Each structure stands twice: as structure tokens, then as C-alpha cells.
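Note that this complex is displayed minus one protein chain, with the remaining chains in position.
And then chain A:
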Amino acid sequence: MSAANLAPQPGPPLWLLAELTYRCPLHCAFCYNPVDFATSGPELSTDDWLRVLREARAAGSVQCGFSGGEPMLRDDLELLVAEAHRLGFYTNLLTSGVGLTAERAAALKAAGLDHIQLSFQDSTRELNDFLSHTRTFDLKQRVAALIKDNGWPMVMNCVIHRLNIDYIDRIIEMAVELGAEYLELANSQYYSWALLNRDQLLPTREQLERAERITNEYREKYGDRIRIFFVVPDYHEKRPKKCMNGWGNVFLTVTPDGTALPCHTAKMLPGLAFPNVREMGVREIWYESEGFNRYRGDGWMKEPCRTCPEKEKDLGGCRCQAYMLAGDPAAADPVCDKSPAHGVVVEALARAESGVGRSAPLVFRDPAASRRLAEGAG
């Protein structure tokens, strides 16, 4: 028997994130898909996904998110939503709205879709301009109307970074104008594409403080009419986030090619094989696989986390961030000021303050760039 068997049995994988495709018509410079997404294997078939939904539900999953890429690009989306609904999932669709026509919205409603999260992505490459770009606004307006007409709650999400944070007032006003009931202003996390573009995207402390102050003013102004969530970038904190609420604790991500992950970026971690839903059932993946057991609980920790009085609070932070910034997935997340590698984060913040690297061209997410970057890495 392995040591993992001594640890308490984890609860069920309550959250299933189904990343249906890496295809996407947009090119966000902060995209959270892996940098080498274009070299990923063939997408799961409809039948594969139907089986994954059934297995996950049987293992206790109850929230199901359909995301991507752009999930609207899968023409079996309605079918998958219908099956998820029939199984008793609460179904969430995370979309940029591109491809959401009145017909498809009606079909998704009929299939039992519970919720749409509309993200404020832009279809142009002019990040600075995106607020004034009428085509984007028209699209969001049309999609927002469809969401309302179908009786879904109106939930918007906007990724915040150095190039749009100073327009936070206009972003909030636009959301109000579109009738959003919830608005999530999520500061970019520095993984994947956003890490490549960190010098251009990481805001200064002053920008961040101003944005928080303005957000608070709007909260007072609008009260219950719109609930605004402001997610701070962890680089500006002294303690890391409790990543995914704990490794293999509630989240199960299935990527377009069927790889099962404890979070959507975990595939980058070296020396760790993750199972594929084509070869292993969800229950076995969740409870038995090495990929899911490796960083469960706190048995894997090193110093300073191992003896840290705060370790249950954040479980040492994010494994991917530890690997990316400290070169060791079992290290403390360098966001933590007790981490010996915390200097890397301090330096990134100093670069943001001084503006070094700001003028370098942004690397936009697209398949050609992805293949180029994958070759460079390989």
C-alpha cells in the first residue's frame, strides 16, 4: 500500500470543467490555454464526452462548466448540455459570445443550460482600443439581449491587466449598460500566454489601488443592481492563493484531447503523468491516479511550508507557479514572502513599476505562434 492510502479519502470531484476545444476565433494575449495548445492531440468525440459526463456524475460531480477555447465551436454542444442536464448537473457555459446566435441560444435553453458567463474578450488585436470598438460592443449587446430573453442570469467576466485597468470605470459602466447582474473583474494570472506577456500586462501598484478604489465607488453607487467581484493579482499579495481550493480536492479538468488534470495548467509539471479519459474511468482517475494524488493534502511539502503555521490556509499555493518561478513543483509558491524564491516576484513587480519591457510586442495567442513556441521549447 502506498503512503497516499494513509491520507484521508478525498471528497468527490464536485466541479467538472470540460474544455471542449482549444479552437478559438480570438487571440487574447492573456489566454489561459497552454502555450503549445496547437500541438495537442485530436479532440474527444461526442461519445467520449457523453461517457465522461456520465462517469463524472456517478463519481459525484455536480457543477459542470463547458469552456475552451470557444465551446460554441463544437456543434455537439447542445447535445452535451442536454445530457449533462438530464444527469442532474448544474450546467455553466463560459463563452466570448462569438457564435451564439438566437437559434443556438434557444437550443441551449431547451437543452437545459442553467447559466452563461459572458466574457468581455475582444475580437480585435487592439487591446487598448477594445472599449471603444463598436463591433465588440455590438456583439456583447446582442448576446446580452439573448441571455436576458432566455431568462439566464447575466454574468460577465473581464480579465484585467495593465492595458485596460485604467479604464475600469468604463468597463463597469459598459457592464451596467448591458444589464449585467454580476461582474467579475479578474486580474490576469500569470500563466501560459500571460506569462509570456507579463512585462506588458502586470499593472503597477498605483494602477491597482486606483482600480480598487473606483470599483468600490461603483459598488456604492449601484448597490444591489450589479454585484462586482474584484479578483486581485496574486503577485501583489504576500500570501499565495489556495490554488483550486486544494489539489485534487474539488476540481477536475478534462482537456480537449482527454487529459484529466487537477487544474487546467497542471500539464506543464515535469515528471508527472496525467491519465486520459480514453483509457481510465473518472472514478479511478480521481482516487487512484498518481497525477491526482501527488500534491493532495500536505504530505508532499518541503520547508518553509512543511512547518508553516499557515499551511492549511493556502496549502503552499499553486504548484504550477512554484514550478514556473522556482523551478520545483514541490516548493512554496514564490508569491509567498517566506519563499526563498520570492525575489522573482519582487523583481517582476519592480519591472512593472519601472516599465521595462513594456514596449516589447505582445505575443498573441494563435496556432502559428503556438507551434513556433512549442518547437522552441522542444
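The rule is short, and it goes like this: contacts are C-beta pairs under 8 Å (C-beta built on N, C-alpha and C of every residue); 3 or more make two chains touch, one makes a residue touch a chain; residues count from 1.
Convention: contacts and distances are computed from a predicted model.
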{"item": "UniProt protein name of the chain not shown, from \"PqqA binding protein\", \"Ribose transport system permease protein\", \"Rieske-type oxygenase\" or \"Carbon-monoxide dehydrogenase medium subunit\"", "value": "\"PqqA binding protein\""}
{"item": "Of A:114, A:199 or A:284, the residue in touch with the unshown chain", "value": "A:114"}
{"item": "Residue among A:32, A:90 or A:137 touching the omitted chain", "value": "A:90"}
{"item": "Which of A:82, A:139, A:155 or A:352 contacts the chain that the document leaves out", "value": "A:155"}
{"item": "Residues belonging to chain A that touch the chain removed from view", "value": "11-12, 14, 59-60, 62-63, 65, 88, 90, 92, 114-115, 117, 153, 155, 182"}
